[in-house]
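The other protein chains are all here in position, but one chain of the complex has been omitted.
A, B, C, D and E are the chain letters, set down in written order, and residue numbers restart from 1 in every chain.
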Amino acid sequence: MSMYKDIAWNGLWKQNSILAQLLGLCPLLAVSTNLVNAVSLGLATILVMMLSNFAISALRALIPYEIRIPVFILIIAALVTVVDLAFNAFLHDLYLVLGIFIPLIVTNCIVLARVEAFAAKNGLRASTMDGLMMGVGFVWVIALLGAVREFVGQGTLFSGIEMIFPTLSGIQILPVDYPGFLVAILPPGAFFVLGLLIAGRNWLEARANRRVREHRQHDQPPPANSLPA
Amino acid sequence: MTTYLFIILGAVLVNNVVFVRILGLCPFMGVSKKLETALGMGAATTFVLTMACGASYIIDRWLLIPNQLEYLRTLSFIVTIAAIVQLTELVIQKTSPVLHQVLGIYLPLITTNCAVLGIPLLNVALRHNFLESLLFGFGSALGFTLALILFAGIRERLEAADVPVHFRGTAIAMITAGVMSLAFMGFAGLDKFK
Amino acid sequence: MLEALLVMALGAIVLGAALGYAAVRFRVEGDPLVEKIDAILPQTQCGQCGFPGCKPYAQAIAKGEAEINQCPPGGEEGIHKLADLLGREFKPLSAEHGIEKPKSVALINEQTCIGCTLCIQACPVDAIVGAAKQMHTVVASQCTGCELCLPPCPVDCITMEPLAESVETWKWKYPVVRLHPVQKETA
Amino acid sequence: MNNSPYFLQPASVQSVMLRVLLALLPGIAIYVWFFGAAVLVQIALASVTALAAEAAMLKARGKPLLMFLGDGSALVTAWLIALTFPPIAPWWLTVIGVLTAIVIAKHLYGGLGQNPFNPAMVAFALMIVAYPSLMSQWPAVGFTDFLPQWNAIFGTRQLDAITMATPLDALRTALHTADARATVAGVLGNDATFGNIGGKGWEWVAAGYFLGGIYLLQQRIITWHMPAAFLATLFLISGGFALYDPTRFVGPSFHLFTGGAMLGAFFIVTDPVSGCTTPRGKLIFAAGIALLTWVIRTFGAYPDGIAFAVLLMNIAAPLIDMYTQPPVFGHKNKRGGPP
Amino acid sequence: MSALQRLFGFHGGVKPAYHKEASTTAPIAVAPTPTRLVIPLHQSIGGPPRPLVKPGERVLKGQRIGSADGNVSSAVHASTSGTVVAVEMCLMPHTSGLSALCVVIEPDGRDEWIALQAFDYRAATPTQTRDYLRDAGVVGLGGAVFPTYLKLNAGKQGKLETLVLNGAECEPFITCDDVLMRERADAILRGAVIMREMLAAGQVLVGIEDNKPEAVAAMEAAARAVNAASGDDAIRVVAVPTRYPAGGAKQLIRVLTGIEVPHGERSTDYGVQCFNVGTAYAIHEAIELGQPLISRIVTVAGNVGHARNYQVLFGTPMKDLIALCAPLPDSDRVIMGGPMMGFLMPADQVPVVKATNCVLVGSKKLFPPPPPEMPCIRCGECAKVCPADLQPFEMYWFSRARIFGKAQEYNLFDCIECGCCAYVCPSRIPLVDYYRFAKSEIWTREVEKEAADEARERYEFRLLREEREKQEKAAKLAAKTAAGREKAAAAVAEAQKPAVTPEEDAKKALIAAALERVKTQKELVHPENTVDLTPEQQAEVAAIEARRAEIREMAKPHLRQDD
Partner (left out) sequence: MSEPEAIEVTRRESSVLRISMRTAAIMLAFTLVFTAMMAGTYKATEPLVAASALAEKLRLIGEVLPPGAYDNDLMADAITLAPQPALGLDDDTRLWRARRNGVPVALVFEAAARDGYSGRIGLIVAVGSDGKLLAMRVTTHKETPGLGDYIDPKKDRNKARPWITQFNGLGFAEVPREKWRVKKDGGRFDQMSGATISARAVTNAGGRALAWAAEHRERLFALPPDGRFEGKETP
């Protein structure tokens, strides 16, 4: 069981695709202009990651080393296309919101990176779990980024939610005459906010490390959370 | 002639892949710590991207469109690209093991460099002909390389700066990338004179 | 449907064949990276990194199975060099593998040594000379200070002595901490 | 106790920065003369914000407060922000600008001397991208009434009446967006905005900055390389295009005397920290800024390209420096011999 | 003579206040012999000399007490006659405040010379002359104390165009060369003539900064005489513009000849060689008078009542020297050398050595502590004044952050540590300290790297040995059982590549195994890891063995019991 805990911890924090590995940055930065877009794309990404980790873990014995990358890509691209078509057909509203960002999942580095680093070496359940957790790790970061950018940029949250749930509507948090801070929504803002998030993570890590060290000094075992990457 | 020049200039400066189109960020962040490796990655990407644009044009034009198989575009493009990357990787591995090791996980990840899929798809969307596709791919890759080596130059200097502890490394690199993209916004509007 | 399969099949055959050919043709032997990493490691051979020597640790790093911050004798300096070589992020020395200590050499107290040869067997660089039931001595210039000879000694006659500084080995200090010990006349 | 050398020339960062502030004074005086005392309000606002932000950051980073606060570099940044922002910009615009300059562009990089980008220009670029309209609202020349200006800065009302497009903005808008019939001569003929050179008043402000620049040169705080390369390049390129098609391209006298050109040439391009340092590098750096400035002014979306041009060349500065190292003693002509 | 010389410039340089008048008003005085001389053995670049004397021994003035050891080294001599009271670690005139081996002599007041005999260098081969100079302890007196005999080698072409005599003396306060030239111009030029002959130099240029008109005049007069005697116009005295560091060898060579000698190359390969005028004088003394180098002219200046130049015996405590000049009460430090490049002494009792051209007494007023260091603002002032055309702020930037590779890329090792950059820096950064720090770190690292490489070799050798032993043991074991014959063959075949037929193989394996058995037994008694040792290590081992033998004797009774 602790293995799954480690997988979860890795995906959510320690090996977090964005904060720790800096992979999958393009969709992260391009789509996080508001919270709704960010979460929607994040959910689609989770789906693809789970499916591809599952499929490749299942098929890994059949794939020769030399052509593993093309085969992985083939599988991921096929899965993405299937998800894309399925969304188009069955969840048309969501599909319209996400538009071109679904095909873009193919080139999200973390999908391939996880497949190559984890699914190709591990069992079915662990791999699926890894896909899920890595995906969740991606979602919370992109959601946070989207929320901050939307809030600073427009003073709102959940704008555009009506496109998914027609009964709901976005929330104007800051006064209506808030002039907005356009840069937050533009590419530079994406970089700035992500930089601040990473610095925040560094700060938390440093604090945790200090704790561990203090524990050490008092001769207590540190909280064990160590699975090699 | 000038249209071709504009395609390249536009791709390098105005719609720089990294700063404006927000594509190819993972290698941009990952392989920019040293100038040499940045140059290597830039060269590899330029080669792959130009090839990918040519190949994808041919595939799209002569295989997919005549057979009404546009839904296979993403798949066929990405598989072609993967194959090109794999070939390049094998060749580099043989000819320059050090470069190969340094580029580490990023060489296979060129495949998932969004730019390498995104630019061929954009070529289709912009209805470029074969030559334009090649030039657009080449120009975008140049823009990527430019961004990468400029960034590497700054990062080499930043390495020695007295940056606050929690911002050292990637955090300040992100902020730097932000200012760079801000600077590239200065080129906004230049493309309306195409 | 059929066109789709045909088109993709055509591509697959061509690419698969080309890749298979290339994979065999361009296969590389050996791993130059391990050598490069090993060249950075201090060769103390102390095993504090959790591997039975510097080379195995180098191999583990090259394979991505070990962090770069596990070698205490190499210190921060060594980690920086590894980070540079591998394009990874610098990390402070991992606390669980030990701390950086000043360079020392082993010294055998010749009064107590019983000549059991256990230390000779432990020393990874053959820096101890002597024969069975005779006193043993450390050749200081060859001792890497790995401390591996300390535990096996049954009479605890080995101590680690920090290397003293001489005018020749003296280093200029980092300018912020300016130290000029003004010594009073001793004679 | 310190090591050799045991005695030093009397010079300090503080005196350098103070002389830069001094050199800005003539330009500021003329600016106030033509555009009103709002300029001084902005300078005060920016200075106070800058010092407060600097102090807060120094404290947060555990650096000695007095030594760095007194160095004057934050004041230079603040003054340049105040002089490049519109004098009637709302107070919060200036405050946010100064904060980004000092906190993000300067202290996140380690503070004085370590920032790769020109802090004042980061602030300008960020603000014009975020608030393009507020950043291009300038008071009409000669409209120096203090009260409306004060209201514009601290009130919430937008005062259309007292604003006017700057010459650069007006010319660019007319030439490139309105209708195809506009010509340089036609637009420049509109003397509500334009004097003979760079717009009424603007040329005098530029002359004031020029004077300050000469003082900096004389004090050997800046070298001739950057201002000369910048002004010469801007002159040549705008002159060349004006000769080629005088209806579409405006000439050098306009380019040199409007917007931030003169301020830029002597005070902004010359920022030692974020610019190039080798002699050849300085020439390339400043010429690059001039070229980009002209391109952005002429074809781009933003009215004055200097901020973007400076940032773009800041990006390239480390590489330029690296590749323009002067040859080291003895390495000039390999294998020696008298030259 | 001096009029027609074309001069070249060098980049950068500064003009600090010179403060030279005070010490040039009086002629050179001879400093009294102190009650105790502490003569460090290591006084030049290169390996430390081996001590030749033991405590209690009587030595004569000029007697060799340390002999050159290794390729780059120079002898050391007793400065006066007396008794060696100790050969021990004493505080060195070195910034570190560390001690090194010194010969402590109690003078007997008789000042008795060894038998002096001039050396007929014309009759000797160049190598003999150089060996003679090495044993006479002549080293460069311009500050670098590089053994002079090594520099008296004409290089690839076998001859030189120009011999440069360095009388520039560009450092503030220092006037030892100035007064030497004023008072002993003839002797200097006699030394120069010897050097010129040894180097087969075409011309001799004496470079003197133009703020020393008396020295220029004296040298010109002497040069006229020598030229008249030799009949050619080979020696010329050139007044060079006063600008620090015009006296740097590379800068002076550049000013006088236009030649730039790159870092790390020998100037002789460019047809020039540069010596300090004091060195020339020392050569004259060594060769024509037979006197080894036992004293030099030292300027005592700074925070003293009357600054002056003294002829000082090596080993004289600086304290005694300073006491001659009425130091002012607020004096707080002693500096060896000038204010631009000098080194802070750990205490004032350290001895005068060959490198001591000046003993500078400092005070807070004279050399105020620099204001706190600010960050570099890249103003480029330092690059403007750097005589080596470096980018000091880049070197500083990377040295400060300990990124030494990049610092080296910016040519850190071309820096001559002249201090010009730190002198002008508005941020008052002790730039040179950073360079010194970076340089010594880089050197240490190289040493460590070598040690690591050696350790790797030894480790790999040990692994190999262990592997071999394991195989041998396996073979032995296999050979023991009759059934294991084939196995042994296989094992040995594995170990030894060339394959042989099975029968032959088995037989051989048996023999080999038997042999190995004997060998292993031997090894068990005496592990064989003492092969491949260098002579020094063997000496160390031998010394240890000797000690061990002693201990064994003492320990015998106890050991028996254990048996």
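Before moving on, here are some points about what is shown:
Operating definition for what follows: contacts are C-beta pairs under 8 Å (C-beta built on N, C-alpha and C of every residue); 3 or more make two chains touch, one makes a residue touch a chain.
Computed from a predicted model, the values in this text were never measured in an experiment.
Shown chains touched by the hidden chain across the complete assembly: A, B, C, D. Between the chain not shown and the residues A:L43, A:A58, A:I75 or A:L174, the one that touches is A:I75. Hidden from this view is one chain, which touches subunit C at 1, 4-5, 8-9, 11-21, 23-25. Listed by residue number, the positions of subunit A touching the unshown chain are 62-64, 66-67, 70-71, 74-75, 78, 81-82, 85-86, 88-90, 92, 95-96, 176, 180, 182, 185-186. By the touch criterion stated above, the residues of subunit D touching the omitted chain are 130, 132-133, 136-137, 158, 160, 173, 177-179, 301.
The criterion applied here is as follows: only the chains that are shown with their structure count from here on.
Contact with both subunit C and subunit D is made by A, B, E. Separation of subunit B from subunit E in touch steps, taking the shortest path, is 1. In this view the innermost chain, defined by its CA centroid being closest to the centroid of all protein CA atoms, is C. Within subunit C, residues 15, 19, 22-23, 178, 180 each touch two or more of the remaining chains.
Shared contact sites, meaning residues of subunit E that touch two or more other chains, fall at 95, 344, 375, 430, 433, 436. Contact residues of subunit A toward subunit C in the complex are 65-67, 70, 212-213, 216, 228-229. For subunit E in complex with subunit C, the touching residues are 42, 48, 91-92, 94-100, 344, 346-347, 349, 373, 402, 430, 433-434, 436-437, 439-441, 444, 448, 451-456, 458-459, 461-462, 524-527, 529-530, 533, 536-537, 540-541, 544, 547-548, 551-552, 559, 562.
Of all residues in subunit C, only 3-4, 7-8, 11, 15, 18-19, 22-23, 25-28, 32-33, 36, 84-87, 89-90 touch subunit B in the complex they form.
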